[in-house]
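Omission of a single protein chain aside, the complex is shown with its protein chains in their original locations.
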Amino acid sequence: MTLKRLAGYGPAFVLAVSLFLIWELVVRAGLVASNLLPTPVAIGRALYDNWDVIFGHTVQTSLETVIGLLIATLLGLGLAILLDLSEGVKRAVYPLLITSQTIPMVALAPLLVIWFGFELTPKIIVVTLYCFFPIVVACLDGLLSTDPQLMKLLHSMKASRWQTLWLVRLPGAMPSFFSGLRIAATYSVTGAIVGEYVAAQQGLGLYMKTAASSNAIVLVFAAIVITAVLSLLLFGLVSVIEGIALPWHQRQGRKR
Amino acid sequence: MTLKRLAGYGPAFVLAVSLFLIWELVVRAGLVASNLLPTPVAIGRALYDNWDVIFGHTVQTSLETVIGLLIATLLGLGLAILLDLSEGVKRAVYPLLITSQTIPMVALAPLLVIWFGFELTPKIIVVTLYCFFPIVVACLDGLLSTDPQLMKLLHSMKASRWQTLWLVRLPGAMPSFFSGLRIAATYSVTGAIVGEYVAAQQGLGLYMKTAASSNAIVLVFAAIVITAVLSLLLFGLVSVIEGIALPWHQRQGRKR
Amino acid sequence: MQNKHEDAPKLIVKGVSKTYRDGKRLLDVLEPLDLTVGRGEFVSLIGPSGCGKSTLFNIVAGVDEPGSGTLAIDGDWQGERTGRVGYMPQQPLLLPWRTVEENVLLGLDVLRLPRRESQQQARDVLKRFGLHEFADSYPDTLSGGMRQRIALLRTVLFNSSFLLLDEPFGALDALTRITLQMWLLDLLQMYHSSVLFITHDVREAILLSDRIYVLSARPASVLRVVDIDLPRPRRQEMLTEDTSIHLERELLSLLVKEQPL
Amino acid sequence: MQNKHEDAPKLIVKGVSKTYRDGKRLLDVLEPLDLTVGRGEFVSLIGPSGCGKSTLFNIVAGVDEPGSGTLAIDGDWQGERTGRVGYMPQQPLLLPWRTVEENVLLGLDVLRLPRRESQQQARDVLKRFGLHEFADSYPDTLSGGMRQRIALLRTVLFNSSFLLLDEPFGALDALTRITLQMWLLDLLQMYHSSVLFITHDVREAILLSDRIYVLSARPASVLRVVDIDLPRPRRQEMLTEDTSIHLERELLSLLVKEQPL
Partner (left out) sequence: QQRGNNAPAQSTTTTTTTPKQPLTTVKLALDWTPNTNHTGVYVAMNKKWYQDEGINLQILPYSSNVTPDVLVSNGKADVGISSTESIVADAAVGQPTVSIAAIVQHNTSAFAALASSGIKRPRDLDGKTYGAFGAPYENAVVSQIIKHDGGKGNFKSITLDIDPLQALQSHRVDFVWIYQGAEGIQAKHEGMQLNMFPVINYGIADYYTPNFIASPAAIKAKPDLLHRFMKATARGYEYARTHASESAQILLQETPKGTFPDPSYLQDSQQYLSEHYADPGRRWGLQDAAAWHGYPEFILKAGGVKDANGKNVTSLDLNSLYTNQFISS
């Protein structure tokens, strides 16, 4: 990374620091009770003091997140292609997918625990459930807005349905797909946390829960910091992958 | 709606009915304990029996959802435009938005309750928080992939930044915006439910929670059915609005 | 490609018409229309802008269906028409995510030819077209004429036995155009190709064609069929011969009557 | 629009060059290049495909910056160039979400003119261009020539005092093209407009221009500047006069040497 690129993060840095400062001052001034909203300094110290414990939980959560996100990506792409097959399939399956997003954890948790226990599986399922949906919607919308002229061109070549998909529609939908993936990546860590709330022996979600129930709000916030950092990393990773995978699209963005 | 359009929902209907049938049989056969997963028939009956109570909760939840979704839409559009202003703003603000998506309810709930009480406000905030993000990401991605040639054309006319935005970039980003809005609409009801979990006197979330704590899983599922229906309605509404607002885009989809 | 009728004309169009629905309005684009392209023939269509030439091409290529009438490629009245023509649409329609070379190879990918061979083929023709420098560029930085040449290459690589070319030289300067016209004539010779050709340049039509169909304004019908008897191989100089100049005047005056403006 | 120098030439281009970076490769597109368009003058550029004509236009229009050199519109060497020209790019670039009429009005919307008046103006010219039937259609169903005409209309409605037209008639049939050429000449007369014009049709350049710049192959430099002394108003018949035919040969032979293929 060149110095120039680093400098690009200047404004982000300035904004972050000022926000932290305001936050610190607001809490210190007693405008918000510090047992509800600890100061950044207190959070930083808690993070430092408990790093050995938090680190183990972070590893666990990261693992669940990455596996779940990978599965969600494949599932999301697959479902988008399936829904794209025909208006009929879309009408039939889309409502199911939407319904899957409205199931609250109270209802799902017992089934998850009974069927899949307390290990990795239920968390991966929750992450997948959280993440596949934005991918499906964005990717499908991308597929559906393929230029009809391009479809005609491929049709004139007697390209099969799959060739049209593979050669024209999927590549054209990739920017939308990545848009969905960006959303999914952001949600994935939260998904793992929720999964760990349901049942876990390890993980940041469990850590937050125990911290919260002993009223150690500062530790909850320390875990949130890690969660946010993980989410940012995944989000950034998606953008980097997009840059590599879609050089033609990236260039448009930069030229602007 | 013509008969022909109704007939288009045939496959959806068939699939739904078959799934319900399989579900009913699986539970009746004892493959899943019915206290964890009640049968569709039992859910239907519970819904019917408790309709008067559930109806009141539904109204409350719908209200929260719609208000929150409207705010999220405006906020999402506004933020996308803000982030689009410059690479610097994007670098500075995007991480904040991502972080906002990683805050678990355990940490947020007390703050919400203390600052905003038990009325509509905290639920609307949760819904907004759930929904604005997909809108921002999708809309921003739409804005960023404007055809650079079009930007040049407008530039040659000495169009101001806002004119370019208004005349070319925003209209071009509308399909992406609606893609994000579709995701947001799906999440909005869930957001209201989660908000009601935090603190509520009324609403489907409260209903689910009390039902769950008295082990009345069938009532939880009855509430889920309503939640899913509300989500589907909102999703459909977004698609209808898109059809009206973007006649040029709709047409491409249909021609395919 | 089926060759049931070895001696049938390459293309027969019989009474083909087309009406579009634009919102609530019905738009008659093609009146019932007859047209034939013999084996190895070069047939041009000229007609006013918006009269329906591209529409007819879409129908011949099989990507649109006629409102009435029938057509046959290689004497086959029933079969699918797609896949049997090299169709070059009026817009270059390059894929922004494929490099120039990959765009040229699109048709061969659809035919599932092994990349190794086709790649060499593509490199060769790109060189011939003065585009080898840009083989690895993405199309969005190319000039208008370069894009058009790439679209032409993509078309002939896919199928050179029957070409449908919709204003293939429209964005090219006079000289590049002449060079490519000659290249095309050579190619046709070599592969005994048949061509249906849209141009707005009457002189180009005269230079290249065996027969010219003059179409009326929308809805298009055939105003006149003109056979061009110039000897082959054709040369640019033939355009300044008296017969050519006479023909050019005649065709233009036919079109004048159709001018809607 | 500033008119500090009422008598300065419309456009002066001085030593303008351009190099693109395509990935790691540097691509010289324009050699340092001089060019002038006087007030009310019609100046054409001809040159091989891909030589850099559109690039030069982008620079003149102010949407791209020269690598070196300077330019002045209305004698203003410092000011912004954007907004002072009616720029018609080579691709029509119609907005798919605007109807034909709204596309034509785009420039006037940018100028913040009240819709009421401009709408009437648009309807009138659309009629003149044979497009009034399609005023409320979206562009994606239009023919190539129709799109080009709409782009031309959008351009002249935005600014007719200085026009940059990049192959404005490239997709039009011979007759429509002649009609629009005549329409354009009338318009220029009426508004005392200046024009910088790209065409690949040498005859068109001769018919319309006061002066023709012949550009070399990429990187483009000025090969020759030819003044056309045909009297105005111009008529099609002038093209068959001896001087015109002689001129056409000369220009073509100049281009032949530049042919890279």
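Per-chain numbering from 1; labels A, B, C and D assigned in written order.
One rule holds in what follows: contacts are C-beta pairs under 8 Å (C-beta built on N, C-alpha and C of every residue); 3 or more make two chains touch, one makes a residue touch a chain.
These figures come from a predicted structure and were not determined experimentally.
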In the intact complex, which of the presented chains make contact with the chain not displayed? A, B
Could you tell which one of B:Arg45, B:Arg91 or B:Lys158 touches the chain left off the display? B:Arg45
Answer key for A:Tyr94, A:Tyr130, A:Tyr207 or A:Phe221 versus the chain not shown reads A:Tyr207
When the complex is taken as a whole, what residues of subunit A touch the one chain not shown? 33, 35-36, 50, 53-54, 105-106, 109-110, 113-114, 117-118, 197-202, 206-207, 209-216, 219
For subunit B, residues touching the missing partner are 33, 35-36, 38, 42, 45-46, 49-50, 105-106, 109-110, 113-114, 117-118, 197-201, 206, 209-219
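Simple rule for what comes next: only the chains that are shown with their structure count from here on.
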With subunit B gone and every other chain left where it is, what groups do the chains form? one piece
Would you mind pulling out the distance in Å between where the CA atoms of subunit A average out and where those of subunit D do? 49
For subunit B, give me the residues that contact two or more of the other chains. 147-148, 249, 252
Residues of subunit C engaged with two or more neighbouring chains: 91, 140
Footprint of subunit B on subunit A - complex, ascending: 8-12, 14-16, 19, 32-33, 36-37, 87-89, 91-96, 98-99, 101-104, 106-107, 110-111, 114, 133-134, 137-138, 141-142, 144-148, 151, 175-176, 178-180, 182-183, 186-187, 189-190, 193-194, 197, 205, 208-209, 212, 217, 220-221, 224, 227-228, 230-232, 235, 249, 252-253, 255-256
Per the contact definition, I'd like the list of subunit A residues that touch subunit C in the complex. 147, 149-150, 152-159, 163, 167-168, 171-172, 174, 246-249, 251-252
In the complex with subunit D, residue positions of subunit C that touch it: 20, 22-23, 46-50, 53-54, 90-91, 128-130, 136-137, 141-146, 149, 167, 170-177, 179-180, 200-202, 252, 255-256, 258-261
